[in-house]
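All protein chains of the complex are present and in place, except for one that has been dropped.
To keep things simple, chains are lettered A and B as they appear, and every chain counts its residues starting from 1.
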Amino acid sequence: MTGILTGPEMLALIERLYPICRSITGDGVRRTLEIVGEHLPLTVSEVPTGTPVLDWNVPREWNIRDAYVKDASGRRVVDFRASNLHVLGYSVPVSGVFTLDELRPHLHTLPDQPDLVPYRTSYYAETWGFCLSRRTLDAMDEGPYEVLIDSTLEDGHLTYAEHVVPGQVEDEVLISCHVCHPSLANDNLAGVAVAVALAGRLADPYYTYRFLFAPGTIGAITWLARNDTGRIRHGLTLACAGDPGTLTYKRSRRGDAAIDRAVTHVLKGRPHTVLDFSPYGYDERQFCSPGFDLPVGSLTRTPYAGYPEYHTSADNPGFVSPEALADTLETLWQVTRVLEGDRSYVNLSPYGEPQLGRRGLYGSLGGRSDTKQAQMAMLWVLNLSDGEHTLLDIADRSGMPFAVVAEAADALTGAGLLKERA
Amino acid sequence: MTGILTGPEMLALIERLYPICRSITGDGVRRTLEIVGEHLPLTVSEVPTGTPVLDWNVPREWNIRDAYVKDASGRRVVDFRASNLHVLGYSVPVSGVFTLDELRPHLHTLPDQPDLVPYRTSYYAETWGFCLSRRTLDAMDEGPYEVLIDSTLEDGHLTYAEHVVPGQVEDEVLISCHVCHPSLANDNLAGVAVAVALAGRLADPYYTYRFLFAPGTIGAITWLARNDTGRIRHGLTLACAGDPGTLTYKRSRRGDAAIDRAVTHVLKGRPHTVLDFSPYGYDERQFCSPGFDLPVGSLTRTPYAGYPEYHTSADNPGFVSPEALADTLETLWQVTRVLEGDRSYVNLSPYGEPQLGRRGLYGSLGGRSDTKQAQMAMLWVLNLSDGEHTLLDIADRSGMPFAVVAEAADALTGAGLLKERA
Partner (left out) sequence: MTGILTGPEMLALIERLYPICRSITGDGVRRTLEIVGEHLPLTVSEVPTGTPVLDWNVPREWNIRDAYVKDASGRRVVDFRASNLHVLGYSVPVSGVFTLDELRPHLHTLPDQPDLVPYRTSYYAETWGFCLSRRTLDAMDEGPYEVLIDSTLEDGHLTYAEHVVPGQVEDEVLISCHVCHPSLANDNLAGVAVAVALAGRLADPYYTYRFLFAPGTIGAITWLARNDTGRIRHGLTLACAGDPGTLTYKRSRRGDAAIDRAVTHVLKGRPHTVLDFSPYGYDERQFCSPGFDLPVGSLTRTPYAGYPEYHTSADNPGFVSPEALADTLETLWQVTRVLEGDRSYVNLSPYGEPQLGRRGLYGSLGGRSDTKQAQMAMLWVLNLSDGEHTLLDIADRSGMPFAVVAEAADALTGAGLLKERA
């Protein structure tokens, strides 16, 4: 159990989780959640195979012990023990002898990135396969090869976990990350690590924060099928949180939800990208399906499929950095500061400006043109606190940081000039 | 009677219509409609001179047999038989001998385009005149000249014609072109030819299509005075449809009518111009007068007065090309595809994404980042089919071609995941 994770501690967590062979079901997910559970108390749910969840059914559970392609000399040309990426995710068991030509339909490579092993899965069509570098494939002779995939695909469970930080209100902020990818660091162990760190940093928040660690697509669908989403006020899917790129925010389907405005406010003034919603990417696809239409955006650094290491063996712990992880965390923290602090106030002295100087809120020497930011913030808060504007509205309109505006509101409230709107 | 006209066939039609001396009334319009009637069954209306039509009255009918300015040697210096542009449109009859100085107030030239003959009319002020090139005028001596305009301006009729392609519904798409210009090819025989070709291409459409061939201004006013416009759902005036310039769309007065959105969608991704409505140009002026305010835009290539050949003898059949005519037709056809196909659907499985793979609608191999356009279109249609968005909305928001989105909707409807909104 830790408090707040530093950048290096987040990276250490990623390195520890990296070797585990995760999939949408199975012991890899369970082991991952056990390790996360060392940092945060988790409520783990196990949903039986076959359970109807929205338009889907919980699939069979997949587990794997070993897999290889051995050449005539007995050498493992492709070896699951070297990297779990070498097996097509959800492969059915296979054991036999194949020539290279017979094997080819089951071999996946990246011709344009000949040194890298691709990440591939086949969740919903029963097949088997191996992923390998193009160079390895090019060096293979005609065989025959001894082939083994020692996997099981049997009735079992789908596993997900939740961590809740109780707030002053039951309204929730949902932070969701997928935990179904095997040895891929940025996508999405980095998201998991930043979520763990954020959870550790929240103390007595206003909102209740729910962290969801679930396999992609089917995990989110299962969670949505089993829970009331009515309390979710704001949400983010978190992924690709540790690469060297700048931050990217993808808006919720609503486009102008408070979470959209909070994240874009925090990102202002630093290099970043804002994308409109599209129905592809991470589990915002599910949260933003039209039946739910939840105010859930997506925060990443370089987004999905936007970097050459994406879904390859190059997305390893060396691809993520403590600095990038800490930067994502700090941004996310600032977003929570905006969500937590955004309120609507009413100016109790709305006719003309109140005399701030008399109340010690204003510099006494007139004629100077370098008015201070704090004083400008007070004037903005007074001018726009008509019940129609929140502090975030005021921060956006004035171009001032939210924190400065919120401090001004505090000072004015303390002076009896402002009160929170009922 | 033909089916669909090709580009060269449209040009052949233009060449056949070109020599006829058209005006807002008279036998030139009748002869033009007879030739159009060889391609399309037409309902021809004859409205008597003096009939009140909105704020106007149907004018007298103008017909002309010959006109010239002869020099002392008997040579026709200006000769109606060489080009009907040489006579000021609607000239009253004249016969007499004039010196050049006496003639000058009746002679119209283009000083900046000295080789070209201008097109001029005087419909509502009784006068007579000749149009000639500046070079011809400069070569004329002081005269005297024998002058004849063998015209009649008498009670008669205004003539217009309609061709209707019945649709599944009585709601109408109006395509209107003016047929009052004499020997001018792009303005507007090209519009007439493209309209004829479009009419031939429509087979069992959803909407009823009404093609109106009428003289400019007074023809549209006469038609509006005599017909109920309540069935017009979408409309276009069509002109300057064959010049080498790029396409130009001028929005309806409403600015965001379905026709405005359909045309701008189709034009996206190719060089084009979109103009806001202005109360000048072609008969959209009448259709978009505030009392009617019909959703009628204007499609041209280079717009009104935007090319040096405009309203001169250089707007001859050599100025229009089969390729440009075919391109205008194809664009117009695509516009009708959008109008015909734009529907609002409801996602029947709106909670989370439905499992497309199970229904054979989705590639089975996961992990790849090159999602196909058809799959993306299905995700967009599912996500936005909440009863608030039509397929055109979805095409615009996704940046995908309408046809791809419409096909996705068909596939999803076939799979029982979508139904058309009642």
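In the analysis below, a residue touches a chain if its C-beta (ideal position, glycine included) is under 8 Å from a C-beta of that chain, and two chains touch if they have at least 3 such contacts.
Owing to the predicted nature of the structure, the values given are computational and were not obtained by experimental measurement.
**Q** One chain isn't shown here. Among A:V36, A:A195, A:L382 or A:V404, which residue touches it?
**A** Missing-chain contact among the listed residues: A:L382.
**Q** Which residue, B:Y18, B:Y123 or B:Y206, contacts the hidden chain when the whole complex is considered?
**A** B:Y123
**Q** So one chain is hidden, and I want to know which residue out of A:E323, A:E353 or A:E420 touches that hidden chain in the complete assembly.
**A** Once the missing chain is taken into account, the touching residue is A:E353.
**Q** Can you list where chain B touches the absent chain?
**A** Counting only chain B, the missing chain is touched by 54-56, 89, 118-125, 217, 220-221, 224-225, 253, 278-280, 285-286, 288-293, 304-305, 310-311.
**Q** What residues on chain A make contact with the chain left out of this view?
**A** 347, 349-355, 357-358, 364-369, 371, 376, 379-380, 382-386, 398
Keep in mind that, in the parts below, only the chains that are shown with their structure count from here on.
**Q** Report, in whole Å, the distance between the mean C-alpha point of chain A and the mean C-alpha point of chain B.
**A** Result: the chain centres lie 54 Å from each other.
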